[in-house]
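There's a structure below that I have some questions on.
Just one protein chain is left out here, and the rest sit where they should.
Chains here go by letter, A and B, matching the order in which they are written, and residues are numbered from 1 within each.
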Amino acid sequence: MIENWFLYLGFAAALLAVGLYALLTMRNVIKLFIGIEVVSKAVSLVLVGTGFARNHILLAQSLVITFIVVEVSLVATALALIINIYKKTGSLDVRKLTKLRG
Amino acid sequence: MIGQILLLSGLVLFSILAVLAKDLIKSAIGLALASLFLGIIFFRMGAPYAGVFEISVVAGLITVLFMLTIALTKTGGDVRESKTATLVFPVFFILAGLIDIFVMKGLLPKLQVLQSGPEAGTFAEILWKQRTFDLVGQLAVILAGVFAVLALFRKKDNHD
Partner (left out) sequence: MIFLYIGLPLLVAALLPLVGKISKRFLPDLLANGVFLTLLVLAVTSGRRLIGAGPVLQQFRWMGEDTGIALAVDGFSLFMLMTIALVTLCVGLYSINYMEHYGSKSVYYALLLMMMTGMNGLVLAADLFQVYLFLEVAAIASYALVAYGLEYDELEASFKYLMLSVVASAAVLISIAVIFGMTGSVGFAAVAEGLRGLDSRVAVGFCSALFIFGFGLKAALVPFHAWLPDAHPSAPAPISAILSGLLIKVSGVYALTRIFFNVFGLTPALSEVLMWTGMVSIVVAAMLAVGQPDMKRMLAYSSISQVGYIVLGIGLGTPLGVAGGLFHLFNHAVAKGLLFLNSGAVQQATGTRDLDQMGGLAKRMPLTAGTSIVGSLSITGVPPLAGFWSKLLIIIALVQARQGTLAVLAVLASVVTLWYYLILQRKAFFGKLEERWKDVKEAPFWMSAATVILALVAIGVGIWFAVMIRTWIQPASDALSQGVQAALSTRGF
């Protein structure tokens, strides 16, 4: 069963890499959010894959369903922020968001 | 097994498309297709509820939200992504893939996992009886999201 687990973990890691790449290199804020979505898919895959490999598929499913609900809330909030940013600045370029230095 | 590997590859492929596509609409569609693949993968793993949720919510609802945002933020001059990012990606991906396989092979013997017996109960029982607090949490997170959107889109009637 472990081999199964590792198959899913492996692909999830690849997805994670893609998502992180988007977060690091993309300039359009909407693209950044697509990166986050890809990362979320990776996490869902890890959860369900783990449940499958452990014969705990039912528990994994309830966890993933809750996680998807959280994801929706998050996406709604983030997109609301993005729309507001667009209304304020007229641009979706993350390079323009450099007023604060951190 | 082969089927799963093909589906998983499709998932990764469409995610890459979603990230690298120049047109935002194509990106959103790529994301939706990736979700579709993931949903089918879930079905084949014996997780039909997760599959349904993935397809209807992520491929459906979230894609609609993305489309809405894209429509509301049509810029005159679109943000041009750096060309180097698109070109460097294959190199990055192959590198990441190699590290991935290497780490997985290395971890395979090292990881100890508890044996587990069969799972008790039906899905409904587990969701409603065991994870009831999760449902409270879901309600809370939905409310938080609703209020967040209400707050962010409110009309400001008093001005400073």
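We take it that a contact is a pair of C-beta atoms (placed from the backbone, for glycine too) under 8 Å apart; a residue touches a chain by one contact, two chains touch by 3 or more.
Quick caveat, the model's predicted, so the values are computed rather than measured.
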| item | value |
| --- | --- |
| Sites on subunit A contacted by the missing partner chain, in the whole complex | 5, 16, 20, 23, 29, 32, 36, 39-40, 42-43, 46-47, 50-51, 53-54, 56, 59-60, 63, 66-67, 70, 73-74, 77-78, 80-82, 84-85, 88-89, 97, 99-102 |
| Residues of subunit B (touch criterion as defined above) contacting the omitted chain | 107, 110-114, 116, 128-134, 136-141, 143-145, 147-152, 154-160 |
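We take it that only the chains that are shown with their structure count from here on.
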| item | value |
| --- | --- |
| Subunit A and subunit B, separation of their C-alpha mean positions in angstrom | 6 |
| Subunit B-touching residues of subunit A, taken from the complex the two chains share | 2-3, 6-11, 13-15, 17-19, 21-22, 25-28, 30-31, 33-35, 37-38, 40-41, 44-45, 48-49, 51-52, 54-66, 68-77, 79-84, 86, 90-93 |
| Touching residues (chain side subunit B, partner subunit A) in the complex | 4-5, 8-9, 11-12, 15-16, 18-19, 24, 27-28, 31, 34-35, 38, 41-42, 45-47, 49-50, 53-54, 57-58, 61-62, 65-66, 68-70, 72-73, 75, 78-82, 85, 88-89, 92-93, 96-97, 100-101, 103-104, 107-108, 111, 113, 116-119, 121-123, 126-127, 130-131, 134, 137-138, 141-142, 144-145, 148-149, 152-153 |
